[in-house]
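All protein chains but one are shown at their positions in the complex.
After this line comes chain A, so read on.
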């Protein structure tokens, strides 16, 4: 029997408890979203874009709550130790804002960062404008809209800059069967911030997250996602940005955890002269699965996009990357580069890397490339010829291959955290700590 009806029933049950339940526009969008989800069902491999990542199994199985999750205060202490004192923290436990664990006292004037559930009371109009609809979402993200219980609402007024990063931390603690989070980042003209989204610990067996970014003229937003969930988690996430003239948006996605992680990341250049960096790294082993589907839409002229993804695929795991770049007819003098390189660390590992360029303008520079390979034998021999044993040499080269992605993160403490995560996810990482 299909579980779709159960999800619809669950939404009906929860609707009155969800934040903003009294807001008619929100109730309407949630109703539309669950209807869309019920109509589409879970994506299967028959669907373009989900060919390698079928969620059909979710249609058959009821979700059980996970057996173990760390105490949120413990998980958070470890996390915060890695960063500067002055950083800002919004912490969510089991899909709900945890004010006692959050630290936002030092935000500069003009910068608001708080829970979406609170913003729906204090600034419903601003939330409505940024909330988005499920009209053309894939079904998991329609489900997200219908069920989202909280998330972050961030507003940067014109010309404001957040020097220290804002951390959004999502911790699973009691082991809810599902959580649905929605983050809204609204950056007015000339504002600037780095937002780090951490997904840690056990928690939800099924988690959906949608992060929406609006970057107004000349705004500069860097989004870093660090996903290190437990090995039973299913993580379905969408990051969608829209950039006005001259805006910069960077998306860094480091995916180390979860049984199945799907990231749909996209941006649209709605004004001239936009710039974006899509930078990603994934490491999967065992029978785990990771999928990044990205879309960069050059809708206007003079846009620059750089996209670099690297994957480490071990065991029986599978890594999927599909990078779509659309250059509209009007988007003359577009400059786009896309690369995806995978390192297969076992004979049974599998990687798919698919670039997809649709170019309708004639004055453009677009380059792309995708590789799936093994460790470079020349480099391996060079290290061995210096007395370094084969295992260590392999680990070192694996680390080095992956670390190139992390080096593109501009913020030093975040970069260091990224290196630390990479080392802790690699076999033999402990003895390479000096590389951090």
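Here is the rule we use: a residue touches a chain if its C-beta (ideal position, glycine included) is under 8 Å from a C-beta of that chain, and two chains touch if they have at least 3 such contacts; residues count from 1.
FYI, contacts and distances are computed from a predicted model.
Asks: According to its UniProt entry, is the unseen chain "Aspartyl/glutamyl-tRNA(Asn/Gln) amidotransferase subunit C", "Fe-S cluster assembly ATPase SufC", "ABC transporter permease" or "Tryptophan synthase beta chain"?
Replies: When "Aspartyl/glutamyl-tRNA(Asn/Gln) amidotransferase subunit C", "Fe-S cluster assembly ATPase SufC", "ABC transporter permease" or "Tryptophan synthase beta chain" are compared with UniProt, the left-out chain turns out to be "Fe-S cluster assembly ATPase SufC".
Asks: Tell me which of A:81, A:100, A:412 or A:434 is the one touching the absent chain.
Replies: The single option touching the absent chain is A:434.
Asks: On chain A, where is the contact patch with the chain that was removed from view?
Replies: Residue positions of chain A that touch the missing chain: 376-379, 381-390, 392-393, 396-397, 399-404, 407, 432, 434-435.
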